[in-house]
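Just one protein chain is left out here, and the rest sit where they should.
Take a look at chain A:
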Amino acid sequence: MSILESLLANAKAEGRSALIGYLPVGYPDVETSIQAMRAMVDGGADVIEVGVPYSDPGMDGPTIQAAVDPAVRAGVGMSDVLAAVSAVAEAGAAAVVMSYWNPIEKYGVSRFAADLAQAGGAGAITPDLIPEEAGDWLISSELHNLDRVFLVAPSSTDARIVSTARQSRGFVYAASTMGVTGTRTAVSGTATTLVSRVRQLAPQIPVAVGLGVSNADQAAEVAAFADGVIVGSAFVRCLLDSPDGKGAIAAGVLAQTLAEGVRRH
């Protein structure tokens, strides 16, 4: 069983959803971002999406772009990301790299898989890599028993949901609103529909949902119908709003709040 599979199974056995938090490495600097990830783990995050900063984050909204741009300019690269992966794994959570495809391709797909496994990482989420283009990654992730998380969207056909779920391992990422990342005030109705479609078409794999959750009530709402609740921009906001260096503490506090949310029944 892979790292994510066993983690999500344990959460399910506890009758709850997993809390999955995203942060890019390198904002405001590598060390602080790693501290914030540790604080999120201490606060109750089960999985950390360790974000690879990228110059052209076409799926991300203004919050994540604001944190990623300076990290790119500072030259943050895969070695920093792998250091963050090790830190998260040591802190006791699953570390999943979240990366647009080109930084992985440039690093070398098989080298990336080997180094990620060596660092104690669980796998990778690849928002602009669809299974049809993922040949090398399918092979390398298999070789190193890494999870590979592909995305499904409200516009995905049934056939694509089936084939994408078949190629995924760990969980399927339901990007459940059509749009870029960012916090939203209301949980979209398309999320429940998408999750129930995945459950019906691919009952074997857990489904985690990302749709702009930023507080405990929203986390509880999503936890009621998904195996994992993904929170990104709200954690990034903690760092953007704390130029005094207390962003890591704020991220930890937010994780505690959201961890309570995913445990509500």
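Here, a contact is a pair of C-beta atoms (placed from the backbone, for glycine too) under 8 Å apart; a residue touches a chain by one contact, two chains touch by 3 or more; residues count from 1.
Going forward, contacts and distances are computed from a predicted model.
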Which of "Tryptophan synthase beta chain", "Hydrogenase", "Sulfate transport system permease protein CysT" or "Proton-translocating NADH-quinone oxidoreductase subunit L" is the UniProt protein name of the chain not shown? "Tryptophan synthase beta chain"
Given that one chain is not shown, which residue among A:T63, A:S141, A:S156 or A:T183 touches it? A:S156
Just to verify: which one of A:Y27, A:W101 or A:F171 makes contact with the chain not shown? A:W101
Of the listed residues A:G21, A:G43, A:P57 or A:G261, which contacts the missing chain in the full complex? A:P57
Looking at the whole complex, which of A:E133, A:D217 or A:D241 touches the chain that is not displayed? A:E133
Provide the residue numbers of chain A that touch the chain removed from this figure. 53-59, 61, 65, 69, 72, 75-78, 100-107, 127-130, 132-133, 150-157, 160, 164, 175, 178-180
